[in-house]
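Yeah, one chain of the complex is gone here, protein chain that is, but the others are all in their spots.
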Amino acid sequence: MQEYKIYIGGEFSKTGGKLEVLNPFDNSIVAETCLAGKNELETAIEKALSVQSEMRDLPLYKRYGILMQIARQLEEKSNKLALILALEAGKPFKYAMGEIKRAIQVFTIAAEESKRLPKEYISIDWTAAGDKKEGLVKYFPVGLIAGIAPFNFPLNLAAHKIAPAIASGNPIIIKPARLTPLSVLELAKIIDQTELPKGAFSVLPMDREAGNQLVTDERFNMLSFTGSPNVGWQMKANAGKKKVALELGGNAGVIVSDQSDLELAVKKCLVGGYAYSGQVCIHVQRIIVHEKVFDKFVERFITETKKLKFGAPDDEATDISVMIDETNAKRVETWVDEAVNDGAAILYGGKRKGAYFEPTIITNTKREMKVCALEIFGPVVTIEKFSHFSQAIDMINDSEYGLQAGVFTKFISEMNQSFNEIEAGGVIINDVPTFRVDHMPYGGIKNSGFGREGVKYAIQEMMEPRLLIKNTNY
Amino acid sequence: MQEYKIYIGGEFSKTGGKLEVLNPFDNSIVAETCLAGKNELETAIEKALSVQSEMRDLPLYKRYGILMQIARQLEEKSNKLALILALEAGKPFKYAMGEIKRAIQVFTIAAEESKRLPKEYISIDWTAAGDKKEGLVKYFPVGLIAGIAPFNFPLNLAAHKIAPAIASGNPIIIKPARLTPLSVLELAKIIDQTELPKGAFSVLPMDREAGNQLVTDERFNMLSFTGSPNVGWQMKANAGKKKVALELGGNAGVIVSDQSDLELAVKKCLVGGYAYSGQVCIHVQRIIVHEKVFDKFVERFITETKKLKFGAPDDEATDISVMIDETNAKRVETWVDEAVNDGAAILYGGKRKGAYFEPTIITNTKREMKVCALEIFGPVVTIEKFSHFSQAIDMINDSEYGLQAGVFTKFISEMNQSFNEIEAGGVIINDVPTFRVDHMPYGGIKNSGFGREGVKYAIQEMMEPRLLIKNTNY
Amino acid sequence: MQEYKIYIGGEFSKTGGKLEVLNPFDNSIVAETCLAGKNELETAIEKALSVQSEMRDLPLYKRYGILMQIARQLEEKSNKLALILALEAGKPFKYAMGEIKRAIQVFTIAAEESKRLPKEYISIDWTAAGDKKEGLVKYFPVGLIAGIAPFNFPLNLAAHKIAPAIASGNPIIIKPARLTPLSVLELAKIIDQTELPKGAFSVLPMDREAGNQLVTDERFNMLSFTGSPNVGWQMKANAGKKKVALELGGNAGVIVSDQSDLELAVKKCLVGGYAYSGQVCIHVQRIIVHEKVFDKFVERFITETKKLKFGAPDDEATDISVMIDETNAKRVETWVDEAVNDGAAILYGGKRKGAYFEPTIITNTKREMKVCALEIFGPVVTIEKFSHFSQAIDMINDSEYGLQAGVFTKFISEMNQSFNEIEAGGVIINDVPTFRVDHMPYGGIKNSGFGREGVKYAIQEMMEPRLLIKNTNY
Partner (left out) sequence: MQEYKIYIGGEFSKTGGKLEVLNPFDNSIVAETCLAGKNELETAIEKALSVQSEMRDLPLYKRYGILMQIARQLEEKSNKLALILALEAGKPFKYAMGEIKRAIQVFTIAAEESKRLPKEYISIDWTAAGDKKEGLVKYFPVGLIAGIAPFNFPLNLAAHKIAPAIASGNPIIIKPARLTPLSVLELAKIIDQTELPKGAFSVLPMDREAGNQLVTDERFNMLSFTGSPNVGWQMKANAGKKKVALELGGNAGVIVSDQSDLELAVKKCLVGGYAYSGQVCIHVQRIIVHEKVFDKFVERFITETKKLKFGAPDDEATDISVMIDETNAKRVETWVDEAVNDGAAILYGGKRKGAYFEPTIITNTKREMKVCALEIFGPVVTIEKFSHFSQAIDMINDSEYGLQAGVFTKFISEMNQSFNEIEAGGVIINDVPTFRVDHMPYGGIKNSGFGREGVKYAIQEMMEPRLLIKNTNY
């Protein structure tokens, strides 16, 4: 069996805490690695702090070189990496490969952005008090960053923390999800070959105590967390003086107007609803269709859902596979059952086998049902109808969350109204909320998050402005 | 009779060349002023050059103070100025007042932009060759500017050269149109009261020889011309090493889609077609209407056109008055007659009385008729129909000109297609091409111009970047 | 005696909780006002929430109009306001007038920035996944803001919260310091006369319970606090999901290089050290002088310190007056005494009379003495010497705080090193850290704060980006 050392302060090491990584599809052991405790974390922190000023002063062409080397290595090893990712996360291979491609993008964009860090040159003589003075604003790295990544995009959501950290000149310690540490440990092997100062990057699967220290230890100047809302908001309260970025989830909705391309809407909702069994922060959970086209949409959507091919994650033909574990599948089952008991109707699917939950379509839901109100993080969509566009927007906004929303429409006015009134970090016209490219600003409002990722935006959050005021004469 | 001295290098002076300014409505003399010749221009140039470095070094709070003082004085004197403008240009009072209000905006915006001149702070260490270096880009005033303004917006189109010149720290010499020098000479009185260094601003109505020197004299570093295409392009060829900005005319078109707010289109086209008798660079000359709504549009447009009230320019109730002179009215008459002889049909108007030409609507035109192909600069619109949206865009683009275009539509796709494919400096959705606010980038492509105005954009054209490369270590 | 109603949700009202405002110079009553409790705060919150969407949709020309009207009214009433401010805060009149002038600037700049809110137009087709898509990023108001202002700049530090809130379209509730509520209540009278929707702005001096609710109530989307570090950081922990901006204090230092303009340094340090008895966040607390010029500097600095004129705050000739209250003067006395007991030497001053503490110069201090390590917020400066420039920077950085620092030098290399290595939000070359103009980014790192003010920067913190992704074809 393959063994993975963890990456502590620039060295691959073993610890006493064994961690087995299982394939969710058949519970076979994919590989074995280990957990870091307080001591290993301390080592990583100290190494990171010791290279902080070296990182700050790293010339841009070196940052660029390091980041591009990572991107190219990811490209070379993409098949191998996609397979590891498929196995540890139970993610169908074609989606796993998509994730690798996006991670390549993330490092490439970060390489480019490292040469374009924010810098301002401002005039100061707006009043006589500032006569013969001018200002420069340079953005300095914020300091040591703790990055906590989730199981659902184990490589790319870690990349969204690592790549900006390197680009902005910050050391970073990454805690992957316990279930899925392997792909990011593979990334560590790649990064270890670059000229990145040793200690600037660590990957530590952790026990609870060490994990908690990422939040509370004041030597970290920033905490970047991607995960569930409850955990995230609690971290914000405990984070002390550090900056906090939270990428949490939601119950993203789609509006399908009567004047829209219905086939496009069906095709996109299929991916948004079922990709990786809906274990995606911007999974399409609520589809809201104009009453004029409701029946047609439902019929077409069921037809297409039926065509999805179940299989093992490492099979390239697989469209949908198991969920991350049986616990989660059972949770989804319970929520669906509750909804049905409370009056909802299943249009398709609804059944569980082990960790597999069928692609499922529900209607006649009520807003307070868990399948509507909470983040389902499973292959379940609800479909409801609306009469007026404003009503559809109200339905979208009737949520604690606000990450992204999708709107299918041909009308300028509906596009404008959606942009002005939908309470979310992003509104996607003629596509699903699941749409994300890696350079766009991404993040939620309301309970869905705090701050923005998307390489340039993450870099900005990882830096602090410093103003220089100087004379223009002497 | 009132006499106006001209403003030469910071002093109000008289010259030998008398210039009478007539009211186009009744040919009464509005006031008397004088023409500058070679000598007066020489004085103005020398004074301007002598304060060039003082202007360059003028602190921003002083530029702001000067520009805001001008704006406030224009506001205080707006009634008087609007009247002078109405009389010298034959412009209906309500439009004259609109022009004053816009000039106030231009100086206000320039005051604000003077504090926000472009400045860049860039990293240089993208390769090892640039290690430990960084760059600052500061924009310096280009140098002495010649501004040539037309008769149709005698105050505001001069303001679009003067205000950015002051904001950017450049001296400027303005040549107003001979027919309409008064409002800008009133402006000179206001500016003379500010702390602007004397000599940094001159207003010189000129004879032909002196006017030509604005183009050829190499001491001018920039020529900013607003006027007719033929004159403008010839100037570019003769301008030597100086920068040239040309704001020329066009034969602006409007598309009215079958899916659009027809009443809005009618209302807007009425203003765009007939305001100031169409003597506007972005006058609505060609209206292109979807065949499904053509008849309805035409009927409503004729109905509204009939309601326009003819009168003296200084009458607040007047909608439409005489053209700038009888020569121009006769030119328009000839073009319309030619079109009719060549098969076009007059739907409304078409007659001339002295310098007055009726609001006129023509249809059945051909692309090569002067009323279509050239800039009519009179109160004449053509209306034609189209079947497919792409055809409408082709009709708009079938022109030597490309200033602005208007599109009335409710569809995202038609908006997108218009933006991507209409060859013009600006595309106005659900409004006429005549739409302009003073901070937006404004200018034409093809034969319609060269460069952009709109305060911030004009400022940019009036400045030259200078790069400082410095070390970051020693 | 004058009575001030407080401004609750757009209405001037009285409450049961009487609040007397005293002149710190003679403890005479300046005026009487009242305290808001839980109920009044509830009213203010509800009114604010009810106009939230109206504020969001307020056209920019209206925001501009409101903000400029406030600026002009402040200008008209500046003498009266400066007097009130002098009396409530014990601030020498000339500094009080300076604060009014800066508040005028703040509203003027906010008016201008309201027209320049951040907006991005980005390409999305960096990969095939984004083909034929593009993005718009619009910044929306974050929501209801709680602003807590300190006693030392009662008007201008409130203005730095109010003006950006209006510019960005957010309602705001301001809690002034209990000691100094009058000038901001005067501001409320001015704002009440504008077209700002009633309820969008409230001024509530509060009791402790209500004050605490500003921090914890989740209906506030942002808390902007200016005050002491301990209070501020505790607020961050209790703030729940809201954004937090903290402008805290520091123990700002100045470096005087051997190659510098010594007279300039003396003159600037005099103001930085003693203006408003050092009750300024960026008060010059630690002066670090090159050993070659140390004696000369000290001699000149003492000489100039002696010339400062003590007097009543409302006397225009007064340079220095009492501190805000005797408690604070006694605290400063204790810290100075402790330092002396621990080996420090007083070079000048050091004595207290009632609430007055003399301008005081200390040397031979140690880093852990309170006069060095904590924020003294009194008219006390320490002067120490250094040999090498790197040592001076280390001394500056040897602090929990990092707000601003000043460096007097003629060398490019020392300027560069200061910018790269001084851990502070701002580094002021050839001026004191006390330098601030109101449009520059301002704020501390380390324990000195979180986030940035300076109108444009405060506006940015008060807004949330929302991304629109749209097609470019259909």
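Going by the order they are written in, the chains are A, B and C; count residues from 1 in each one.
The rule we apply is simple: a residue touches a chain if its C-beta (ideal position, glycine included) is under 8 Å from a C-beta of that chain, and two chains touch if they have at least 3 such contacts.
What you see is a predicted model; the values in this text were computed from it and never measured.
**Student:** Return the single residue from C:L22, C:L49 or C:I122 that touches the missing chain.
**Tutor:** Residue touching the absent chain, from the options given: C:I122.
**Student:** Quick one: which of B:K94, B:K236, B:K267 or B:K366 touches the chain that's been left out?
**Tutor:** The missing chain is touched by B:K236.
**Student:** Just to verify: which one of B:Q2, B:N27 or B:T127 makes contact with the chain not shown?
**Tutor:** That would be B:T127, which touches the missing chain.
**Student:** Could you list which residues of subunit B touch the chain missing from the display?
**Tutor:** Listed in rising order, the touching residues are 57, 101, 105, 109, 122, 124, 126-127, 129-130, 133, 135-138, 233, 236-238, 240-241, 243, 261, 410, 415, 418-420, 424-431, 435, 437, 439-442, 445, 447, 450, 452, 464-471, 474.
**Student:** Provide the residue numbers of subunit A that touch the chain removed from this figure.
**Tutor:** These residues of subunit A touch the chain that is not shown: 112, 115-116, 412-413, 416-417, 420, 439, 470-474.
**Student:** Using the touch rule from the top, list residues of subunit C that touch the missing partner.
**Tutor:** Spelled out for subunit C, the touching residues are 59-61, 64, 115-117, 119-123, 125-128, 130-132, 136-138, 409-413, 415, 429.
As a working rule, only the chains that are shown with their structure count from here on.
**Student:** Suppose every chain is reduced to the average of its Cα atoms; which one is closest to the average of all protein Cα atoms?
**Tutor:** Here the chain at the core of the arrangement is C.
**Student:** Between subunit B and subunit C, tell me the centre distance in angstrom, where each centre is the average of that chain's C-alpha atoms.
**Tutor:** Measuring from centre to centre gives 45 Å for this pair.
**Student:** Quick one: subunit A and subunit B, Cα centre-to-centre, how many Å?
**Tutor:** Computed from C-alpha means, the inter-chain centre distance equals 50 Å.
**Student:** Out of subunit A, which residues touch more than one other chain, so two or more?
**Tutor:** Where subunit A meets two or more other chains at a single residue, that happens at 122, 126-127, 130, 136-138, 410, 415, 429.
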